[in-house]
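All protein chains but one are shown at their positions in the complex.
Note that the chains are named A, B and C in the order they appear, and that numbering of residues resets to 1 at the start of each chain.
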Amino acid sequence: MTNQAEPIRVGVLGARGRMGLEVCKAVDGAGDMELVAMLDQGDELFKASDAGAQVFVDFTTPDAVMDNLHWAIDQGISMVVGTTGFTDQRLAQVGEWLAAKPGAGVLVAPNFGLGAVLMMQFAARAARYFDSVEIIEQHHPRKLDAPSGTSTHTARLIAQARAEAGLGAMPDATKDEVDGARGADIEGVRIHSVRAAGLVAHQEVLFGSLGETLTIRHDSLDRVSFMPGVLLGVRKILARPGLTVGLDSFLD
Amino acid sequence: MTNQAEPIRVGVLGARGRMGLEVCKAVDGAGDMELVAMLDQGDELFKASDAGAQVFVDFTTPDAVMDNLHWAIDQGISMVVGTTGFTDQRLAQVGEWLAAKPGAGVLVAPNFGLGAVLMMQFAARAARYFDSVEIIEQHHPRKLDAPSGTSTHTARLIAQARAEAGLGAMPDATKDEVDGARGADIEGVRIHSVRAAGLVAHQEVLFGSLGETLTIRHDSLDRVSFMPGVLLGVRKILARPGLTVGLDSFLD
Amino acid sequence: MTNQAEPIRVGVLGARGRMGLEVCKAVDGAGDMELVAMLDQGDELFKASDAGAQVFVDFTTPDAVMDNLHWAIDQGISMVVGTTGFTDQRLAQVGEWLAAKPGAGVLVAPNFGLGAVLMMQFAARAARYFDSVEIIEQHHPRKLDAPSGTSTHTARLIAQARAEAGLGAMPDATKDEVDGARGADIEGVRIHSVRAAGLVAHQEVLFGSLGETLTIRHDSLDRVSFMPGVLLGVRKILARPGLTVGLDSFLD
Partner (left out) sequence: MTNQAEPIRVGVLGARGRMGLEVCKAVDGAGDMELVAMLDQGDELFKASDAGAQVFVDFTTPDAVMDNLHWAIDQGISMVVGTTGFTDQRLAQVGEWLAAKPGAGVLVAPNFGLGAVLMMQFAARAARYFDSVEIIEQHHPRKLDAPSGTSTHTARLIAQARAEAGLGAMPDATKDEVDGARGADIEGVRIHSVRAAGLVAHQEVLFGSLGETLTIRHDSLDRVSFMPGVLLGVRKILARPGLTVGLDSFLD
């Protein structure tokens, strides 16, 4: 994983936020990167370009991120973006800006957890080979939504793979159901949302055919787990001009 | 577990059924028992008493079991009963018959799986010590009811233990729920019913408090797993006159 | 999954063995196949070619399989082989025979469980992204070898992927070890072999990096679980002349 060449010069935007602080530590600790700027609200972006930043990592806010992107792309600086709030319209706007600067690359990723990204890839790949599949996601009880965004996204990937493979509905003889027992139905895939003290963020995808099951489980305990994904983004974005959505295509 | 004394003489009623066959094999293989009679529909019960049976094991049908019980108790033969369909009224009737025959004992058990019985005992015992608890039960897709009887029973035991300990509602901030995501609510305990090909019969009880979780899981793959519970019943019933409901109190 | 075209005509060798019987049932139940011959020890192979078999499925013995292969390839019949005992030398011999018959295809697969094959693929793919990985395999107590063949193979795939990615040794501060606690070391990957009554065949591959873990688990309960893999082999072998080792490359 070491790089004999010059280190990549990285600027962090949103450097005083919880995620930003972790990114600064991670970049600082990476042998093949140099942390040249740590900016937050009120700081001028040109300080980072003056410091020679080649890549910006942005964990700011939906209000600030578009201006940051516009300015960075204009300067030919590539960006790895973990800030939320990207609609199709916003992504189209970023694509336009990039079209005018063929050298710059932007990665917008909703989830930098390599484990979560791999879980989703594997689930999509396994889907066509099994009769049944259900998702059990488990989170701390302060979570507001059920099911989780990641589980809903996983269910959609699975439903699409099953449709492409020509698989029909899953076997299910349930006749007598207490309301809610069989979970939420997301495009034909059942999701069960467990909420309990002591849990952090966990997801299990259970595939089954006659005589066997295959289970893919991801346990995320700490936001530090997103750092390998952020660093991977920084390492690859310089060779990936244009807009990339999702860390997915950076794996392999 | 061996018995230096005379072997217990056992008669099996419903001996040609799927469970009955397993019981015959199990009794036959137990060093401290002798299989003296295998009866099924059309056979006369007195053959078993003539053969000196001390204990009957009954896996027949709801239609046949009450006549079998009446006759056996009258003969002073004890019974271990796995046949279903016992209402409170039926249990009261059995109690009456037993009152007239102080020597005889009857065990009526809805579940002879020691693992399942222990899981329920442990769940009831742990319940008072944790903020949260949810149940995930997983079965083959031919199952008609959701949640399973065992999980519903477990939820009731947990709810009762929580109430006795003065625990209130569990923490749950869910605001935005896709219908069914949070499972079925049985007396305040959430149950999630997974149905997939490749599964047999599984149940997980997940307890959680800040910083830790405790999970009790039972996996049942084959009806042969009920045999140790049946044999335990046979071994203990001779020293337990009167009516016992549930294998529970025979443990320890 | 149905095939509008002519059904594939399949002959089963070793048809009276445990696996062979399951294959016969599976082929018979597949809408796109026709079971044209069921042969076992003492039967003449030409009966199957007379019946128009296009593909042979071979679950015989190491003693018989090479003769079967020689004859089938000579007839231009393709083969799906689950029989064990294939050395590099044997594979080379099969390759030679195939070179003379460009139309025929042979698949030799040590494991037809799609779940197991996917588990190994996913494990190999995830290996480069995590600091740590260990394998826990769990089997019935009648198993003679520890660790299992599948877990050893998985460990080798992981070790190779880690080496290619330039990963060094895994973090492990163990200083004070009771003999055996840390498992078997297969090319730097630790394997733990659990043996207990009630288990069938299970394997868990646990990946971890700071703050997250990814677990891939396969549970195999019945040899019927190999049938989808056998049928997949039959469906694809006609379009795959030459020698293929492992079901792996038939997925996707």
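Here is the rule we go by: a contact is a pair of C-beta atoms (placed from the backbone, for glycine too) under 8 Å apart; a residue touches a chain by one contact, two chains touch by 3 or more.
The shown structure was predicted, so the numbers you read here are calculated from the model rather than taken from an experiment.
Here is the thing to keep in mind: the chain we left out touches A, B, C in the whole complex. For the chain missing from the display, the contacting residue among B:A15, B:L69, B:I216 or B:V230 is B:I216, taking the whole complex into account. Only one residue in the set C:V10, C:V27, C:L45 or C:I191 touches the chain that does not appear here, and it is C:I191. Set against the missing chain, the residues C:V65, C:L98 or C:V133 yield one that touches it, C:V133. Mapped onto chain C, the footprint of the missing chain covers residues 130-134, 136, 138, 141-147, 170-186, 190-199, 206-213. In the full complex, chain B makes contact with the omitted chain through residues 1-2, 113-115, 118-119, 122, 125-126, 129-130, 165-167, 207, 209-228, 251-252.
Where chain A meets the omitted chain, the residues involved are 198, 200, 219, 221, 225.
Going forward, only the chains that are shown with their structure count from here on.
Comparing chain C-alpha centroids with the centroid of the full set of protein C-alpha atoms picks out C as the closest. In this assembly, the chain whose C-alpha centre lies farthest from chain B is A. With each centre defined as the average position of its C-alpha atoms, the distance from chain A to chain C rounds to 34 Å.
Note: centroid distance chain A to chain B, computed from Cα atoms, is 47 Å. Look at where the CA atoms of chain B average out and do the same for chain C: the two points lie 40 Å apart. Residue positions of chain C with contacts to 2 or more other chains are 219, 221, 225.
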